[in-house]
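For this view, one protein chain was removed and the others were kept in their places.
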Amino acid sequence: MLIFQHSVDQRRNPSQSPSESAGEIADISDLPLSCLRDAPPKLPAVSEMQTVRHYTQLSQKNFSIDTQFYPLGSCTMKYNPRACNKYAMLPGLLRKHPLTPAKHNQGTLTCFYELQEMLKDITGMKEVSLSPMAGAQGEFAGVAMIRAYHDARNDDVRSEILVPDAAHGTNPATAVMCGYKAREIPTDKNGDVDLDALRAAVGPQTAGIMLTNPSTLGVFERKIAEIAQIIHEAGGLLYYDGANLNAILGKVRPGDMGFDVIHMNLHKTFSTPHGGGGPGAGPVGVSERLVPYLPVPFVAYDGKSYSVVTEKERPDTIGRLSAHMGNTGVLLRAYIYARLLGADGMIRVADYATLNANYMMTRLKEKGFDMAYPERRATHEFILTLKKQAKELGVTAMDIAKRLLDYGFHAPTTYFPLLVPECFLIEPTETESQYELDAFIEAMAEILQECHRDAEMVKASPHTLPVRRLDDVRAARQLDLVWKQST
Amino acid sequence: MLIFQHSVDQRRNPSQSPSESAGEIADISDLPLSCLRDAPPKLPAVSEMQTVRHYTQLSQKNFSIDTQFYPLGSCTMKYNPRACNKYAMLPGLLRKHPLTPAKHNQGTLTCFYELQEMLKDITGMKEVSLSPMAGAQGEFAGVAMIRAYHDARNDDVRSEILVPDAAHGTNPATAVMCGYKAREIPTDKNGDVDLDALRAAVGPQTAGIMLTNPSTLGVFERKIAEIAQIIHEAGGLLYYDGANLNAILGKVRPGDMGFDVIHMNLHKTFSTPHGGGGPGAGPVGVSERLVPYLPVPFVAYDGKSYSVVTEKERPDTIGRLSAHMGNTGVLLRAYIYARLLGADGMIRVADYATLNANYMMTRLKEKGFDMAYPERRATHEFILTLKKQAKELGVTAMDIAKRLLDYGFHAPTTYFPLLVPECFLIEPTETESQYELDAFIEAMAEILQECHRDAEMVKASPHTLPVRRLDDVRAARQLDLVWKQST
Amino acid sequence: MPFIPHTETETKAMLDAIGVDSIEQLFDEIPSELRVDKLSKMPAALSEMEVARLMSERAEQDAHLQCFIGAGSYEHHIPAAVWEITTRGEFYSAYTPYQAEASQGTLQLLYEYQTMMAEIMAMDVSNASLYDGGSALAEAVLMAVRSQRKKTTKRILMPRAVNPNYRRTVRSIVSSQNIELIELDYDKKSGRIIIDDDMANDVSALIIPQPNFFGVIEDVDTLTDWAHENNMLVIGVVNPIAMQLLKAPGQWGSNGADIVCGEGQPLGAPLSSGGPYFGFMCCNQKFVRQMPGRIIGRTVDVEGKQGFSLTLQAREQHIRRSKATSNICTNQGLMVTAATIHMSLLGADGLARVAASCHKNTVTLVSQATQISGVSAAFNGPCFHESVLYLNRPAAEVLEELTEHGILGGYDLSQDYPELSNAIVVCVTETKTEADIIAYSTAMQSVMHDLPIASNDQ
Partner (left out) sequence: MPFIPHTETETKAMLDAIGVDSIEQLFDEIPSELRVDKLSKMPAALSEMEVARLMSERAEQDAHLQCFIGAGSYEHHIPAAVWEITTRGEFYSAYTPYQAEASQGTLQLLYEYQTMMAEIMAMDVSNASLYDGGSALAEAVLMAVRSQRKKTTKRILMPRAVNPNYRRTVRSIVSSQNIELIELDYDKKSGRIIIDDDMANDVSALIIPQPNFFGVIEDVDTLTDWAHENNMLVIGVVNPIAMQLLKAPGQWGSNGADIVCGEGQPLGAPLSSGGPYFGFMCCNQKFVRQMPGRIIGRTVDVEGKQGFSLTLQAREQHIRRSKATSNICTNQGLMVTAATIHMSLLGADGLARVAASCHKNTVTLVSQATQISGVSAAFNGPCFHESVLYLNRPAAEVLEELTEHGILGGYDLSQDYPELSNAIVVCVTETKTEADIIAYSTAMQSVMHDLPIASNDQ
């Protein structure tokens, strides 16, 4: 049932609205009639309890980290510590207006400044700005800085950003938003960038390359130094998509690999909640040469107090990506997380995320599954391909994904990266225990048996969720995006 | 799965414990070995995420007001406003040590004092003490005061407390805890106390009577004035069990009916949460003659500041019922609730609780159900008897209660009061909408059909809950109260 | 180990299963010359107890100032239920609802949100959120340009009366795409946008703020019709609380706005130093395939039961890659969860009362403040929610002195409007009482006339 279907005209929740004497609405008769709305919007008129009950019941229809194992590759679904939520939501912090003069907001600014410093340490970059509101906006900021760099040198023939074929969709989409063409570079059979193809593609038109390392294929790009050299020699810059930073915390730093700019997904590596789709935070870090272009605002410290750096102090900045300093509440959560882990804890994240992934890969191999890159180490994630099963048993990666839901596991990422057929990108994260990994592995093995025994049942799954498989084609063809009373 | 089954030896949660340098536990070598424990208790060694996941999943196995209609008679399961929780849990309030000198705790004491005053207004009593920690402790305080009153007059032949047969079990149990015999008074066929029987039972041995009005039969005790006269003339006092106060807020006051002492269940009428079994709060109010005996501590106000009244100021008090002032956090929630409702809101509670109950009674009658007292008005609750169905169809009140769970409704109170066979005591409360009441009524009607069509299915219910019907006999015979590794 | 469950025994067993001796060995594909082995500037771990104390100190470190700043972020009452439900693990810790069957809670909620927003804006459809008001306006500009493919140039009329930080954001985001942003000035008397037929040629869209950054109510009907007559699209950038009382964008002029966007913060998001908030966007049905961001559709499952899923994904980067309508991926889902619950709790009646109360409070403050000599109202038109005051002294000084009275007295316009160097924009929401407003005027009185600070102004 939809919340609107609980609605009854004239129902009010007086506790939640400002009360005028005699219960009247405040006087607005000074406003000209012509600018007023003729009828109030038809929002649900429900009681507070109906609201609470409806949304509490709805919430129970979700899978989530707090209720299920969620081995969603590339997404780093790890435990979101409750302390991060509680202490980022202290009334004193929530009450702060974004335009409060820095002098009266030192407590919050201290946190931001320290977070910037920690991110510099982790990435090996020279300066960090926290303002991008998610990974994709971080990418935008990064490529915009690459563009600003070339522009400042009047190097205006550069028109292309190189992107490996395994890249996340945001990479090419970002290149285009920044006015570049995205040119794909193929992957070799071991999961590394095809260097010959790269050399062939590079030229004076190359503005830069966007890379994830470890890549979205779940392997570490071993030839990164060579790639950096090729690009830099051609006058291009290197962009690091930090979605997979979890794998290398304290092990290797993008700055040392030769990257000029990086974004970090704090909602992945720094465990801020995904919230059913956001908000995230995508701070960017830059090497020396991109420092002037860093997006504003960010926080500076002169040894005595903290201040906000804006366009005024940084005339060459690519500018502002949002009205203020991005998703500050998310930044506070990431800050708290970083303080709880400390330096050693950060390194252990990489250790155990990698251990878990390699363990699962080994065990799943033993259970008869094929890996996309069986000769490679898994990083914090790895890819399994169900090509054989699709061919022999007629079940797809999608079918097995849906069947996993019946077992109480969220499905891994499916069909991404596109170059691996029928693939599962599996990322267990460091916060899951061996027990949970084993349970998932057993479920996979059991489903494989089911595919042999009763493929139709698997193809008809899920069987135990609030809905069965949904008609996506109908959803797109007979668009129903807004509820109407009559329907 | 039990939390213990997730446990793995040596697992630690360092974020949650005080850290000494080098991770060592603090030095306790000054303590003599003989007083130390030889091995730590076997508590679960689980990660923070495992804890969060386990208890989040467990919570989803509960019915609750936030997820279901809960027409549990006598329990007043109404909406628990979230504001009451949030603002009773402000850090400044939670941080207060109970032994903080009153001078440094004026904010909290103001709330308690104002709550006392509001409860006096609602009940018509002379003074109120907030300290009893639930209804039953309020009853204890009340009967102890009755005893103290008689004792102070050297009236030591009084040995009995009268209790109607419909009374809640806590009434007779309390009488005994206070050193009295509990003597039952029958109910007449209209649900009122049998006055002849009462007159016959009353005598010099009568210390007092415990009454609920409206009674647990869901009707208003019309002869209350006469009862008061009979008891008072015999030298006894009247105790008012305030569990049903929701029905009469602002309509009629226990003090005016002639009661000498009353407890209130704030976790019912004042909507503090039941919490899966508590905590509650059972403040007591007294008439003039019992003022000296009021339990301590409570709050006084001299026009300038608030102070805590103890044994020192009240030498005749029955004393203390807990180490401090009872369930203070519950009292704060009740205070907030009262402020949100205000005087008019309180009266409307009685109005709409009564409207809802009478509406349901009417509709259920129409659907073919028998009422225990069909000629009477319902108060905030009413009783339906399934005697006929039990006889004709072989389904019990228990069976229908369990079947209701399958329909997503919590069952009404069953088999209480005991004098009505196969009964449902139904209390919808004022916070449920007509829509929800109708849905329940339809479910009842549908189940009645099911009983005709397929009584076995109803008797085998519930079918859709985490467990089917449980073996209570085995639970009591083969006691398993504590989990052991081997089992 | 914080948040890592492994015991030594388990780690050993897992390493054995993999067939390596140490965790270190799992990193052997990383060229050794690139390896580091420590983080040198990260501090050591704190326990949760230590962090709790640290954060409590930081939160209380700054004075408790009464806030009279709006300028895009508004202090509204948020019912306790909003965040108690929003932070339930099942909403808080879920991923984007790609697996629809396991995400019906979030999906249905988003569908309800889309319905509410479309209803408030009187538009056909809504997406499921963008980052914030500023970046949503940038996306609206890009969307308008995409939808006006017939134009030979990419020109947008962007009034100066639009929030300056939104204008900056738009500039940063659209600048690489050869889009020309043309500024429209405001009338110095009324504070309203001035339109200019000379600028109307081959323009893709006109941006109309309602109310504008000065709190002034624009003549949206005239602006909309003028734009449509000149083949521009109309992009409304509106305050959702104001829209409870003011004419909905879908009803502006003869045909309504084409795209509507804005800052969702007033619907349940705390001020929180500027984020997370969320950007909303609605449009006419015919532009839906140009819309950026996620969209949820209602459909049925194989048994015909109602269900919800992400739809029109072919617009998005994970399917369309370089041809996507935007690069946005993660959006502001949890803020939308809060907003949906917030709107459901207040209802149209409650939101209208909030709007009316803000209006009344602002009118009251302005009329009190302008009694003070040296303080006057800057514009003569009706305003909503906030208003510009002229001072006879530099705004920055006055504001700093007001903080000594415990008051954040408004936003200094000189930073963005040099011609308004002695002006501030003030905002009075429903959270302010009569006493608060009097405290403001009293403080303003003493600041403007150099009176001593009253003993306790808060």
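Which chain is which? They are A, B and C, in the order written, and residues in each are numbered from 1.
What we mean here is this: contacts are C-beta pairs under 8 Å (C-beta built on N, C-alpha and C of every residue); 3 or more make two chains touch, one makes a residue touch a chain.
Only a predicted model underlies this, so the values are computations on that prediction, with no experimental measurement involved.
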Of the chains that are displayed, which are in contact with the missing one across the whole complex?
-> A, B, C
From B:Cys178, B:Ala334, B:Ala372 or B:Leu386, the answer for touching the chain not displayed is B:Cys178
Of the residues listed, B:Ala144, B:Leu245 or B:Met264, which one is in contact with the missing chain?
-> B:Ala144
From B:Asn85, B:Ser129, B:Ser307 or B:Thr396, the answer for touching the chain not displayed is B:Asn85
What is the set of subunit C residues that contact the non-displayed chain in the whole complex?
-> 47-49, 52, 77, 79-80, 84, 87-88, 430-431
Please identify, in ascending order, the residues of subunit A that touch the omitted chain?
-> 8-19, 46-50, 52, 56, 81-83, 85-87, 91
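Here, only the chains that are shown with their structure count from here on.
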Averaged-CA centre spacing for the pair subunit C and subunit B, given as whole angstrom | 45
Cα centre of subunit A to Cα centre of subunit C, whole Å, reads 20
Could you tell me which residues belong to subunit C and also touch two or more other chains?
-> 1-6, 10, 45, 47-48, 56, 79, 81, 85, 89-90
Two or more partner chains touched - positions in subunit A | 15, 48, 52, 56, 60, 65-68, 79, 81, 83, 90-91, 340, 431-433
